[in-house]
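Excluded from the complex is one protein chain; the other protein chains are retained at their positions.
In this document, chain identifiers A and B correspond to the written order of the chains, with residue numbering beginning at 1 in each.
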Amino acid sequence: MSAFATKWMGQSVEVGIVPLLVLLALYLPLAYFVIPESNALHLSLFGINLIGQIMCFALLALALDLVWGYAGILSLGHGIFFGIGGYMMAIYLLNGAYADTHVLPDFLQYMGASDFPPAWKMLSRLDVTIIATVVVTVLAAGAFGFVTFRSRINGVYLSIITQALTYALMLLLFINDVGLGGNNGMTGFTSLAGHRLADTSTQIGLAVCSCLLLVAAYIGVRFLSRSSFGRALIAVRDDEARMRFLGYRTHTLKLFAWCLSAVLAAFAGMLYVPQVGIVNPTIVSPQLSVEIAVWVAIGGRGTLIGAIVGAIVVNGLKFWLTAQLPALWPFILAGVTLVIVVYSSNGLWGALKAAGLENNGGSQ
Amino acid sequence: MINFRQICCTIVCLALVWTTAASAAPGRAATLASFCATNGDKAAALEQLVEAGVSDDTHERAWARQIVDAIRNGALVCGADGQVTLQGHPALDATTLQPRANASADSPYVPSIVMMRKLAVASAEMDLFSPRPDTRAAAARQVDKFFALLDPAVVARAVKAQHDPDIAATLTLALAKRGLNSNVKADRLAAINAVAEAPSETARTALTNFAAEDSVRSDPDVLAAVQGAIRHMDTWLSLGKGLSILFSGLSYAGVLLLTALGLSIVFGLMGVINLAHGEFIMIGAYATWLVERFMQAHLPGWFDAYIFVAIPVAFVICAACGMLLEFFVIRFLYRRPLETLLATWAVSIALIKLIQVLFGSQNVEFVTPGFLNGGMQVAPGFFVTWNRVFAIVLAVLIFGATFAVVRFTKLGLLMRATTQLRDMARCLGVPAERVDRIAFGLGAGLAGLAGVVLTQIASVNPSMGTGFVVDSFMVVVLGGAGSLAGTVVSSLALGEINQFIEPFYGAVAAKVAVLLLIVLIIQKRPQGLFALKTRV
Partner (left out) sequence: MKRRTFLSAVGSGLVSAAGTALPKTAFAAGAGDPVKLGLLFSQSGTMANGESLLKDTALMTIDQINAKGGVLGRKLQGVVVDPASDWPMYAQLAKQLILRDQCAALFGCWTSVSRKSVLPVVESQNSLLFYPLHFEGEEQSKNVVYLNSPPSSSVLPAIDYLMSEQGGGARRFYMIGSDYVWPRTINKMLKGYLKTKGIPDSAWREHYVPFGQSNFQTIVRDIKDFAAQPGGQAIVVMTVVGDSIPAMFKEAINQGVRATDIPILGLDVVDSDLEGLDTTPLVGHLSCWCYFQNVDTPQNRQFKSDWKNYVGAHNLKHRPDMVIDPMVSTYLGINLWAQAVTKAHSTSTDAVRKALAGQSMVDPAGYTVKMDASTQYLWRGDMIGSINAKQGFDILWKSKDIEKPVPFSPFIGKA
């Protein structure tokens, strides 16, 4: 009885995150438009914007958990796909800004161009941009994954290679001659799919979309992880050689998970950029990519919820503390990471779950 | 009895001295006045100064020397009242060099760039007659550099007065470059030959400008001679440029080697990815800064040696930090490389912030030790700077020491055994945990040494380490973890490739190309170039 109850409650808890996030999505427009400013539950536009950004980071963490927690691939370069989504959305937004203002972005002007490059002009509609992003991301992830997984590179070597690749991409993007804005990055966005970005409703709408996309992604990935595909991934993570000997094409499994994760990260990037209003090469910095892994590690990898919880907790703390105690934040982050990584390899969520199991007296 | 003749002679001598002094004073005053006049011909005044500076009168020479130096140092004040003063403690009157009662309130004369060149030549021309040979040699090189501005009369006199053949040769060459414009054809051909014998970039420019003149183009013999000379010089200059690129590659490789050496040992031994490696480099650099400050305050006489003192200090500090890190963090993560990665990353951000809080986030500036300043023109087109030579030499020495430790000491033997077959070594009684700790300390100490060397080449600030982590890992991964020979070969290869690409596409593109190249090679050969042969 108790074992059944624990299992039932465990399931319900993990599914429970979905209505929570949906509630949050509903709360956001209420908090701004309906609840009066003097109330403590009112959220300023700045706060809603922050929540939207955190939701994008949570989606990014979810994407990494898919490949790390389930397939055992620690990618320290997921920033690349985040950046691909971000930059492609930025190009689409620049097209929109040009249609509104008929003024070329600065970096095109001082590089001497008189018009957008033809490849850019294709990204003038949102649906085309989304499809193009998916295609580019799958191609990039697929190319990398195909070569790497076939060569049976994994573990720390793969992590270092992904760091090197994201570092190389960041260096490339800093060069103005590459034509993507260089150090300035791209900014000056005016409208997204007909909605003016300066309107509060658009900003709130973007934050709500981020929540809902996170929900959809979570449901989808969770379904996948409970399916036989998910089981196979876990088996690959635990002992790839055995799986190979059992006849599974492990590199195909890993490649599929890798490409899916990349697409999720790209979507996170696409929603992140209009909320921040600027994209620049620091989005693909090695530092950010390692931080994603830290969010997943702190939250608890392999549990999906852990990734979301980790991203929300760490980024929430970061935004709060860098405003109040900027000198202390790196020490706090370092301390928390060290404690979690050394003592509790299941992260916050794992610790919570374990404590909950003990409470219920259930032994699994 | 006083001789009447003696009295007359004394009076005449005194009168002569007085008149020469009086006439010298007007000469000096006139020169200074024409220099200070608003629309005066400063160049002509400078020529007069040089004449005084090379005359036989020691007083005149000393005076001219002092005036020219004062102008170069921005200490000559052309007073609005006509009085010319030299700033200083005490302020001096420029004509008599006697202290003035009150210093002038006007601003000193600031020489323009053109005037600075003329002053450099003037000073050099005066130095040509100095009793010290090294001063004369330096002056001759200066005159040669600014051959277009030299005064042929003065330099010709200097050539005649020189006993040293090298100095005379330099001066003759300078005159030759100046004399390319002679009207006598034989002289021109001789001048072209003289110039071609001493290839340099400035000589090539002089000849190219010369070749474009109408008088040369119309004369086929001279034209042929000039073009031949230019071709001859071009071969030498290309050779020099090639050597330059090789040298830069070598210095870049030296830096890579230093930063990657410690990592190779640690990664090979324990399979630990230490993302805090860059921060050990940074700590080494800051330790050097502390040593520099200390020696500047307490041992100023030995200041230039601070870099040598910093070597053991940085090594010890970083080795201690490394061992602490291993003791408190790494040893709990045995056989969990991915967690080690994250844990060391956490330590790295804490270290960066700690150093930021302690020392500030601005760059710290280092005073280069005297013996590392400047450089040497080894061959035409090939100039080496001493700080990079130092980096290369130190890299080789440190590598040699590390190799000796690993190959010939008992500790090295234990480290190699633990790297090759850890469990077997433990069965044989090797204290693997202690070896780990010491090896980690060694790796961190080597990173500190890299930091010491980098203080002379790169900028030092709390986040300097992040730029080196990815590069050092790529070097280690390419060379093969744990293999010292592999680290050397891969640093050399990567350093040279980087420097070959850089002149064409820029430093960033070179870096990116090298990174991509490594990634491709790793796909084909994941264990690196020199894989350690183990039975597992």
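Going forward, contacts are C-beta pairs under 8 Å (C-beta built on N, C-alpha and C of every residue); 3 or more make two chains touch, one makes a residue touch a chain.
Quantities reported herein were computed from a predicted structural model and do not represent experimental measurements.
Asks: For a quick check of understanding: of B:Ser55, B:Thr235 or B:Asn373, which residue touches the chain that isn't displayed?
Replies: B:Asn373
Asks: Please pick, from B:Ala37, B:Val114 or B:Ala161, the residue that touches the omitted chain in the full complex.
Replies: The one listed residue touching the chain not shown is B:Val114.
Asks: Of B:Ala161, B:Ala212 or B:Leu299, which residue touches the hidden chain?
Replies: Answer from the full complex: B:Ala212 touches the omitted chain.
Asks: From the listed residues A:Ser75, A:Thr187 or A:Ser225, report the one that touches the chain absent from this view.
Replies: A:Thr187
Asks: At which residues does subunit B meet the chain that is not included here?
Replies: Residue positions of subunit B that touch the missing chain: 73-74, 107, 110-114, 116-117, 120, 145-146, 201-202, 204-205, 208-209, 212, 241, 244, 248, 251, 356, 360-363, 365-368, 373-375, 377, 383, 385-388, 457-459, 461, 463, 499, 502-503, 506-508.
Asks: Can you name the residues of subunit A that touch the chain not displayed here?
Replies: 9-10, 12-13, 16-17, 20, 24, 31, 37-38, 40, 42-47, 50-51, 54, 106-107, 109-112, 171, 174-177, 182-185, 187-189, 198, 276-278, 280, 282, 309, 312-313, 315-317, 319-320, 323-324, 326, 348, 352, 356
We take it that only the chains that are shown with their structure count from here on.
Asks: In whole angstrom, what separates the CA-based centres of subunit A and subunit B?
Replies: 47
Asks: Touching subunit B in the complex: which residues of subunit A?
Replies: 74, 76, 147-148, 151-153, 155-157, 159-161, 163-165, 167-168, 171-172, 174-175, 286-287, 290, 293-294, 297, 327, 330-331, 333-335, 337-338, 341-342, 345
Asks: Going by the contact rule at the top, pick out the subunit B residues touching subunit A in the complex.
Replies: Counting only subunit B, the residues touching subunit A are 271, 273, 275, 329, 332-333, 336-339, 341-343, 345-347, 349-350, 352-354, 357, 466, 470, 473-474, 477, 506, 508-509, 511-512, 515-516, 518-519, 522-524, 526.
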